[in-house]
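There's a structure below that I have some questions on.
One chain of protein is taken out of this complex; the other chains stay put.
And then chain A:
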Amino acid sequence: MTDADTRRTTGQGVHPGPHGEQHGTVPPDDVPTRPRSEPRSLRYHDLAGSRPQPAGRVLAIGALALFLAALLNADGMAELANRQQVGWKRDVARVAVAPFCAVGGLTRIKEIRGAIRDAADKTTQGCDQDPSGADSFVAPTATTTPAEVTGPTEPAVATRAPTAADPLRTWLGGDSMTIELSQSTEELLTDRPEIAITTHPQVSSGLTRPDFFDWPTYFAEDVLPEQPEAVVVMFGANDSQGMEIDGTSYQPSDPEWQEEYRRRVGVVMDQLRGDGRLVLWVGQPHMADDGFDERMGVLNEIYASEAEARPWVELLDSREVLSPDQDGYQATTADGESLRQSDGVHLDRAGAALLAEAVVEAVTARVVEGEAPG
């Protein structure tokens, strides 16, 4: 530290500058700390013994800190880069992160983050993650083919009368559209002990980006072992984005994209099939934005045709439920209750309540009352 620095630090011999420098250190008692007119609210910024630094040094400290943090957080940055939409921005982000992954891995400095996340019971993917994740959508093996599970004469969906002691095991999940839906369904079922429900809304998830959240693996490891009798899923709102197929990027308007999406929908429908289990697939409602609404319409057609080929899958048309009074997007009910959130996409309380009723009704009709799909 130079003498000048020492003087600045202690405030000795350095008077406030001609421009009313406010960040000078504690001045001698006989020198006013600041202009009399200065608002009291700014006294918070007294240096209180801290040493001010030149802007250039602050920049150097900040730059070095960001560089070190980038090495330490290489996995986190890689996750963030991989999570971008498929396209040039993600490619650029991944190229930018690669050197930090390489150096962080070589020096093993990035392992500190992994240790912290392990201790906090959080997963780490990061630099080693497969960015496409397409391999998750593998058709179920022959042991689970329809014929062997139910036989030719048994109904695709088993029926029974559940009781509070032996409730119907129901699972509901999907993307952020299911946040409100889950809550409303749980609310609706609080006085229906004969239906037990487990929910898992996963924000930003879907079927196009298993690299972000791998639904097939989640179903296999966390959902199917619990042997739910009815599974309710809702995907699509995040799915209208680029998809990487065998290293090539495709957009939702490409036939290759639609073919691959159809395949994935089919794989999930087959994977969820179980011994008499109902799979209730909730289609996408109308969206406020016309272009987005049109893209969701394309997905709905895929869901409908894939469901039709599978008797254990029933499609719930949420457009009818959430647009009860008009053909197209409907924000509120006739009574002014909000069906959808202000983003024109997500469900609001009244909308979620309507859809929850429709879900419970569909599950009850099919599983408990044994009605044929409508």
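Following the convention adopted for this analysis, a contact is a pair of C-beta atoms (placed from the backbone, for glycine too) under 8 Å apart; a residue touches a chain by one contact, two chains touch by 3 or more; residues count from 1.
The working rule: contacts and distances are computed from a predicted model.
> What does the UniProt entry say the missing chain is called, choosing from "Gluconate 2-dehydrogenase subunit 3-like protein", "MBOAT family protein", "Cell elongation-specific peptidoglycan biosynthesis regulator RodA" or "Multiple sugar transport system permease protein"?
The record names the chain that does not appear here as "MBOAT family protein".
> Touching the absent chain in the whole complex: find that residue among A:T107, A:S253 or A:S342.
Going through A:T107, A:S253 or A:S342 one by one, A:S342 is the residue touching the chain not shown.
> List every residue of chain A that touches the chain not included in the displayed model.
The missing chain touches chain A at positions 1, 8-9, 17, 19-24, 37-39, 41-42, 44-45, 47-69, 72-73, 76-77, 79-80, 112-113, 116-117, 120, 122, 183, 186-187, 190, 203-204, 331-332, 335-336, 338, 342, 349.
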